[in-house]
Structures are given as C-alpha cells and as structure tokens.
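One structure below.
Apart from one protein chain that is not included, each protein chain of the complex appears where it belongs.
Going by the order they are written in, the chains are A, B, C, D and E; count residues from 1 in each one.
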Amino acid sequence: MNVMHNMTRLDFEAHQDAIVVIPVGSTEQHGPHLPLGVDSYIAQGISEILATKANVILAPTLTYGYKSKPLSGGGPLFKGTIDLNAKTLIDLVYDILCEFARDGYNKIFLNNAHFENQAYIEEAMDLATAQFPNLKVVQSNWWDVLDQKTVDEIFSDVKFPGWALEHAAITETSLMMYLKPDLVRTELIPEDVLATALPYSVYPARKEMVPECGVLASPKGSTAEKGKLIVDKAIEGFLKIFDKEFK
Amino acid sequence: MNVMHNMTRLDFEAHQDAIVVIPVGSTEQHGPHLPLGVDSYIAQGISEILATKANVILAPTLTYGYKSKPLSGGGPLFKGTIDLNAKTLIDLVYDILCEFARDGYNKIFLNNAHFENQAYIEEAMDLATAQFPNLKVVQSNWWDVLDQKTVDEIFSDVKFPGWALEHAAITETSLMMYLKPDLVRTELIPEDVLATALPYSVYPARKEMVPECGVLASPKGSTAEKGKLIVDKAIEGFLKIFDKEFK
Amino acid sequence: MNVMHNMTRLDFEAHQDAIVVIPVGSTEQHGPHLPLGVDSYIAQGISEILATKANVILAPTLTYGYKSKPLSGGGPLFKGTIDLNAKTLIDLVYDILCEFARDGYNKIFLNNAHFENQAYIEEAMDLATAQFPNLKVVQSNWWDVLDQKTVDEIFSDVKFPGWALEHAAITETSLMMYLKPDLVRTELIPEDVLATALPYSVYPARKEMVPECGVLASPKGSTAEKGKLIVDKAIEGFLKIFDKEFK
Amino acid sequence: MNVMHNMTRLDFEAHQDAIVVIPVGSTEQHGPHLPLGVDSYIAQGISEILATKANVILAPTLTYGYKSKPLSGGGPLFKGTIDLNAKTLIDLVYDILCEFARDGYNKIFLNNAHFENQAYIEEAMDLATAQFPNLKVVQSNWWDVLDQKTVDEIFSDVKFPGWALEHAAITETSLMMYLKPDLVRTELIPEDVLATALPYSVYPARKEMVPECGVLASPKGSTAEKGKLIVDKAIEGFLKIFDKEFK
Amino acid sequence: MNVMHNMTRLDFEAHQDAIVVIPVGSTEQHGPHLPLGVDSYIAQGISEILATKANVILAPTLTYGYKSKPLSGGGPLFKGTIDLNAKTLIDLVYDILCEFARDGYNKIFLNNAHFENQAYIEEAMDLATAQFPNLKVVQSNWWDVLDQKTVDEIFSDVKFPGWALEHAAITETSLMMYLKPDLVRTELIPEDVLATALPYSVYPARKEMVPECGVLASPKGSTAEKGKLIVDKAIEGFLKIFDKEFK
Partner (left out) sequence: MNVMHNMTRLDFEAHQDAIVVIPVGSTEQHGPHLPLGVDSYIAQGISEILATKANVILAPTLTYGYKSKPLSGGGPLFKGTIDLNAKTLIDLVYDILCEFARDGYNKIFLNNAHFENQAYIEEAMDLATAQFPNLKVVQSNWWDVLDQKTVDEIFSDVKFPGWALEHAAITETSLMMYLKPDLVRTELIPEDVLATALPYSVYPARKEMVPECGVLASPKGSTAEKGKLIVDKAIEGFLKIFDKEFK
C-alpha cells in the first residue's frame, strides 16, 4: 500500500500514473458511543483498503471539515465539533488539488465521509480543473455507491431513517465496529432515539432540534458484519468508478 | 401584496414585523422547451402567491445562482447558463441578510428554486446569524416540502426519476405551465430522455454525461394541473414553516 | 425583444452576435413618493426600450447595488436600503461578465442607474477583460449621455441642483412617471427641499446630513414628458455608443 | 510640523487629540513634462502646509493608488503607472484606519490627490467606522473644495476642460510648479492637446482613446501663481472642514 | 493519552481545562532516505509524548503546510511537496483556533515542525485572539527550545550547518530514527552534501539552488540516540512553556 507520507520523494515519483486518493473527514461529535474522529477514520479506513486493490497513492486525510449541521451531524451546539468555514475548505482542497496537478498527478479521488463537505469540495474541484486542463477529479462517498439491495440488507431489522439522519446511527456505528472496534463504546449506544428530518434549514441552530444525545437515529442493531458489508460494497463501487473514469 | 421594490420607504417601515421572503433562482439552460429563467420564475412565482397568504415583504429575486451541475442542471457546457462562484454567492446572500438585519427585519425566508444554491446559501445564513444574534433565517424549496402522497400523485403515470434528475422535467415543466404558460414551448418537449444518476461527481464536466437536449428526465406528462398541485402544496408547507419558526 | 430569462437555450444560441445588456440598479430609499426599486426599474425600463432598437439580449437586472451614500442617495440611515459591500459587487459583476465571455458573448453593455455602483462595476470590467482578451465591456448610464440642451430643457423651470443631488428628485421622478406611473405617489412629492452638496465625504453617516424626507432636491415640476425626453435621449446616446464600440 | 515618521512614540502619544492627515497619491504617468509622483507630491505637499495650520499629525503618504483610467489619468497602457487592485486599496486603507482607531486616534483626514482612489477609499472608511464606533474619517481633495470663483480665475485665459480631463494639465502642472518646481520640465509641456471626454467607460483600454503624450488637456498657461492659489484655497477649504467635523 | 479523535464528545467535555495541542507538519520532500511525512510525523510524535506528561488533548495534525522554500526545504521543484498558499494556511489555523475558543478551550499550543509555517500560523493566532479575548495561543517548535549544550552534543562530531540547512539532515533524520525507524532508508542517506545558505531569497526557484538529492546538509552521523535527546529536550522545553503560560 502506497501511503504517501511513508513514501520518499523517489517512491512517489515512481508512481506518476497512480490515482491519488484523498480521504476527507471531519472532527465532529458522534453521540456518546462514537469518537470525534468517526468521519476521518471511516474515510481513511476505507481508503486504506481501496489502496490495496488499485494503483493508488494514499494522501494524508483531511481531518477538519465543513460545519456540522443540526440535522445531518448534530450541529455546532455540541462541543468537540471543530469546523471550517466554507471558503477555507474550498481553498484548502483547491490548493491541494492544484499542487498534485503541478506535480503531474492528474487522477485524484476525493473519498468524502462527511456529508456537509460535498458542495465545497465540488467548488474546489471545479476551480482547480478550470486551472489545470489535464486534471481530472472525482468525488464520492460510501453511502452514494451502495445499491438498494445492500441498504435493504443493512436495514433488514430496523427501519431506514433516511441518509440525513444516519448520523452516529447504524451505518456509521457498524463501520466503526468493523474498522476501529476499540473506539466504539457499545455500552453507551443510545436506544429509541429518532430525530425528525425537517424540510428546511434554520439558523441559528437550536438545542431542541437535535436529540440530547447527539445521535439522530438509533444505532441499535449495528454490527461489525454490517460494517464489513458497507466497506465491501463501497470498495466495489469505487473500483467501478476508477474503471470508468481513470483507466 | 407587499412587493418591496414597489413599496416606498414609509410603506416598508410600516411592515417591520413582516417576514422578508427572498426568492433565489438562477440563469440556467432548461432544455429546448423551457426558458433560461425557469428557476427564477418559479422561485418568484411561488413567493408572490405566498405573499398573498401571510405578512410578507417580497424582496427582489436573486436571478443568478451557483454553478449548474451536469447531473442536476446540465452543467456549464450548455450556453445560457450564467453562474456565480461559490464565494460570490455566499457574499451576496450574506450582505443582503445583514442589511435586512441592520434595518431590524429579523425574519427572513429564502425560497430557493435552484438546488445547487443550497449549501452556499446556508453558509451565508450561518455567517449572518453569527453576526446578528436576533436574526433568524429559514431556507427551503418547493420540492422538500412536498409530501409523499403529492409526489405519488404527480408521478401517477410516469416513474419518478429522483429529484436530482427532475431538471427541466415533469415538475419544473408543470410549474411553468401553471405559473408562466406563455414561456413553455410545448411543441419542443423532448420525449424518451433519461439521464443516469451517477453516485459520484467528476470534474471537468463532459458533454456525454448529459442528454444532448439538456433535459435529464422526460417532461412528457407535464400539466398545469400538476403545476398547481405543487404550488398549492409548497405554499401549504411554507406556511407551516412560518407558523413554526416565525410566529 | 430578446429577454434572456424568456429565451430557451436554443433561442440564446441563435443570438451569438447580440449585445448583452445588463441593467444595474439598487434597492434604495427614494423619498416618500418613489418606491425602493427606482434605480432597478429605470435601468430595466430603459434597457427594455433599448432592446427593441438594437440586436440586444436583455440579461436579468442586478437589483442590489453598492452602498447608498448620504449625498447621492440618502445613505444607510434610511430603512429599505439594502446594499452590497464593494468586494461583493465587484465579484458579482466579474463572475457574470466572465460567464458570458465563456459562452462566447463578447459585447456587453452595463446600463447602470445607481451612481454609487460605477467604480466597482469598472473594477469588475477591468478584471474580466484582463481574463478574457476577446471580451469588450461598456458601462454607461442615462445621465452621462444627456447633452446640455436636454438638461437645460428638463430644468427650464427649476434650477439644476447638480447630478449628485438629483436623487429622488426631478429626473428620477419624471423617469418613473413615464416608465412606472403607477408606482409614483404624486400626492407625497415633497416641496422646498434641498440638501447641500458637501465637497467631502464623512463616515459614519449622520442623520442631519440629509433632509428628513430622504429626497436631496425638490422633485416639484416632474412630468412624464420630461421622463420620456430623458429616455429618448438616453436611448439615442446608448445607440451611438453601440455604433462606435460594438459594430 | 508633526511628521509622524519623524516623531518618537512619546511625541506621538503627546498628540492624542490631533487630526491624523493621510495623503493619498499614486504612481502614474503624467505626460512628458511631469514626474510619475505628481499625485503623491501634491497630496503630501498640500498636507505639509495644512499640518502647519492645524493640530495635525502627518502620516506617511500612500504612494500607490487605484488604477489609472484612460480618461482621467491616461490608463494602464502607459508605462510607469503602477496600480493597485480595488480590493487591495480597500484593505490597505481599512487596515491603516483601524490601527489609528485602535491607538485611540479618532479624527482622520484622507487627503486624496488621485481621483480614481475615491470610491475605494470610501469603502474602507465605511468598513472601518462600522468596526470602530468612535472613529470619524473625512475624505476630500484639492479640486472639490475650490469655489467657482477660483476655478474661473485659474481658467481665465483658457477654457476649463472639466475635471476629468484635468490630468497633467493646468491645475496639476501649476501645483507642481509651486510645490516641486524642480520636477517640472517646462520645455516639454505639450500644446494643443485635448482628449474627448466620453459619456461611458470601455474595457479593455485602447491606445487611441488617449492623446499619445499622455496629457488629457493642454497645460499651457500653467504658473506657480495658479498653483499657489489652488493650494491656498484648498487649505482654506480643508480647515473649514476640520472646523465643522473635528472640533 | 487524550487523542481527540479517539475521544467521545463526553470525554472531550470532561477535559475542559486541558491544553489543546495541535501538531502542525507538512507534506514535503525530505531527500532520498526520509518519507514525505517527516514534518507531520515529528510534530505528531513529539506531541504524543508530550500528551503523556501534561493535561493535554491531542488534536488532529495539520498534515499540509506552507510552501517549501529552496533553502529550508528544497522548494517546489521537487515532486511530492504539496503546499498551501499563505492565505489558506492562515484561514485554516484561524478557523480551528476560533472553533476551540467557541467551545471554551482557551489554552492552545501549536507544535510546529515545518519552519515555513511559522509566520502564517502567527497571523492566525493574532486574528483569532483578537476575536476571542479569553483565548491564549502559544506556538513553538522542537529546534527553538533546544539549549546550546544540546545542540553542541548533537553536533559533536560534525559541524552544525545552521538551522535553515538542517532539512532532511542530522536532526530530522535522527528524530525519525527515534520516532519512526521503519520509515528511514538508512542505506540511501546521502553523504558529503551541503547547500549554501544565501543571505537573500529569490523567486522563481531554480533547480541549481538546491543539491540534486533534496537534502541541504549531510545527515551522516544521525542516530536514534540523538533523536531521543532532541525529543527529551523539546518535551522539557515545552513543559516549561506550559508552566509559564498555561498554569
């Protein structure tokens, strides 16, 4: 596995044709049972496996992301959520993409595990590819590549609350049980919790919009097996994208 | 109806307790049969009706929006799509929100009809409310407030392609048939067209990602009645939000 | 008349050689007798007529402009004036100019009706044309193209107070009487008002710098005929500019 | 005279109640007979005299200004014109104003001698005074404070071409003859030159818009006496402003 | 050890009085024998040990830093160096500092291991503490806290080339031998290399300014013992700073 920070310059130069994979996470509260690094660990963990299956250079993970929103992450009212402003995230991703392009690495995959990052990442992708015509950048995430059958399987015993509410819930908890089991406090998994998805956003955020525990839907029923299933299917999906876009 | 640009300063001052509604649209290609102003006309048209049902000041429509994306708007490769950069849109909405707050208008509703705007509007909302503690800003759109029953009714005769592909398709065409019938070229409505939703984004955009006609799903089956149904339900949804957030 | 928002993409593509006219207005108090949209209505109204006389595509009006100043607009202390910061306006105009240039529309006319916009519009013009060498952008306004004879005719019965003080005064009131008569509250036209033009600017603005009514010179003597005269002469002037710069 | 750069910190602290005068100039071509520093020399020269007549601290001159325009300065096509972008000038003036305010110096006078600077200076003034409520900033220039009688006197023997064309012409040449006679090449003063003021601006600039010599109206008839008259009247005007705004 | 990304929100809230340590590194070429992650590994490695000796929360490492310079890092002409622009780094650090302050964590230590970061980090510190009066931020690095005796001991057998040239040389190689021995390719350590420190900087960078191997001074003589000595002394120095600034 080509972990960029473990490679010397000469190792790096020897992989000019590789796909650069940049995991993008966050530092965000994930309820009482999951650590603040969930999104970063998932982005990086899946990327590491991906790096064993394709000609990949694994770049350092972006561990600070865009602002957590009440109804997809609990929002700014919980401590431990350290967020970037939109312009900062755009510039950060833009600078990194341009630098790889300047070095001649023109196939970049942004593996995002924090939903709120997406629009700002895409602005950076647009601006960087406008600057470097040979550069091609793809952005995806583990949830968008899951097929309906997989989703059904994961939610065979509980109701799927919708992706927005899957924050610190079954999918993320299962992923952590599989990728970082030591960091899951199974004894603290909250039960019978369900936020209500609103058809609007409102600022400033209010405490009562989010369950007190910071989890938006019950993680009960999470298992390492479900985590493995998601990872396998995400890898499968990402490899298909590589085939289509980077061959 | 209190159209802000038709009000004198004294009229405006007399409505200090009103909800300021700002329609947010775009200038974007919408296939061969719909005009470039679709998103702006829909945002403004629904807002005008809304303004007859509540204590509203109708602010001028934002007629330029964030970049059209291939799989939710056709993207930058079609002419007639005039887009703003993310930072520009953030600043534009931020400045306007702050100005209303400085004048003491603290209830603002952003009625967005161009999906791609949302994340950047929300950054502006976050920054402005951080600056003005008394300010409350709500953002919504006509599709998120529709209930499942309404969606089923609209798509009783054709398959729902998902919201991302509902660009220049049944819902927008029906809305224009109801709100601006003269601007719909029914004879040019494309048939048998369906883009494939991809579980990823890729930059730069490529022509072949989008059907040549610029429509992402067939608008066949659009009717003014469906348009009216959507408008009625959207108004209903928005009024509920007003009740909950602005009373 | 080619109103861009009413044109389909195909209509738009069929006018590749047209002059794109972008009206630039504001949202600004204009005394007790004129609505907040005066500058936008005038910019748009004159542009609409212009669009019937030349090969023009009429782009959507910019309805929010630069900060109103005490001695050319009444300033920020009146409610209903919703202003943009300088950098926001520069970016907004810059993005729009670049987008038209990217689509191959290289003849753009900015028809500005809010004096305070000019310097910032010009910065955007400079930056955009530096980026797109084929792009040519012209900026003008209805007052700079009037010849002395016309000014004398308009002010045959009252003294010309200078353009800076012509805010919500005879010229703007007359223009609105001609272009949007329903929006003029003739019964509220203030009399005997005259601000003093200062040979300096001072910040922060102070209430006492501007007459309480928000009008800087008396609009008494305004007529629709004077409005028509201004419009006719402005159109004549703009067409001469088109001839010289865009043929 | 309290020249800030000659004062120690203790001298500076001893003048907490002084008016801080910041001369604002440019680096801009001024024809064959005047040096590139004309605007800076005039702004500074008048400020130095002003500093002998009032309780003033004379801050360092801003010697780089906003972009020269073809019809008020000759524009970017002449070498030796070193211009700042609008945002840079706004930030530069903003930072300086805020720093004086942080030190408790709340009376600031910007003595501008480069017309094109004004709008950007004013944006900085607006932003800085919004940040520091006790701060008061005034901006003026030598031409706006001249009364009609003085203008008539200066142009008793030649026709006044309008202020826009008074670039490197009689007023600036006369001012330099009085303030910096050694820097005027009288033998190179061009004759019979007159640019045509256009009622619009166009970008990019074109060579033929400006007389080849870079002067917009003939400086013939310039004298040190006229220069002294302008300076005396400007000082008089500025002192009146000080009386009104800073007592 | 309190690794922030391993802590739940509740763990984090239980350490409100801790010092937040943010390691700041880079992604930068470090010669043929050291990996691209050297600065990040050193910043993080020392911080981890520090976190076992004081009441510390270890925040995620910043793994992308400011531009590598020819004479302190080899510069942009070597591949594998992925740099941020100054404004991006300022914003990134600013946002993170503000977010911790918003959560009430007011003691922050930035442990920087990439020399070029320092000035930009300090700008962020200045801006963030101006915004949050209770916030205190300290910045240091392992080389500035070493006393002369330690430096002498490390360079007892070779001449000290000065800190600027200690890039991928004895100190960094020794540190990696101690902290990440598996990542050091001892067999590739270049000998007899020495760049010349210049008393100036010049842009653009030129290949010949830097030894072809990308190392600025010979790493010969590096040992894990020297690495341990540096780490021990750095920890000692940092703890003294904590005592003085954060008790």
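Here is the rule we go by: a residue touches a chain if its C-beta (ideal position, glycine included) is under 8 Å from a C-beta of that chain, and two chains touch if they have at least 3 such contacts.
Computed from a predicted model, the values in this text were never measured in an experiment.
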| item | value |
| --- | --- |
| Option from D:84, D:110, D:128 or D:217 whose C-beta touches the chain left out | D:84 |
| Touching the absent chain when the full complex is considered, from E:145, E:189 or E:229 | E:145 |
| Given E:15, E:87 or E:228, the one touching the chain that is not displayed | E:87 |
| Residue in contact with the excluded chain [from D:95, D:152 or D:225] | D:95 |
| Those residues of chain E which, in the complete complex, touch the missing chain | 67, 69, 85-87, 90, 116, 118-120, 122-123, 125-130, 133, 136-140, 144-145, 199-204, 237, 241, 245 |
| Missing-chain contacts mapped onto chain D | 4-13, 27, 29-37, 40-41, 59-61, 63-64, 76, 78-85, 87-88, 91-92, 94-96, 99-100, 102-104, 183, 185, 188, 214 |
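Basically, only the chains that are shown with their structure count from here on.
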| item | value |
| --- | --- |
| Reference interface A-E: repeating pair among C-D, B-C or A-B with over half of contacts shared | B-C |
| Cα-centroid distance, chain D relative to chain E, in whole angstrom | 48 |
| Whole-Å separation of chain centres (CA-atom averages), chain C against chain E | 55 |
| Contacts with 2+ other chains: residues of chain E | none |
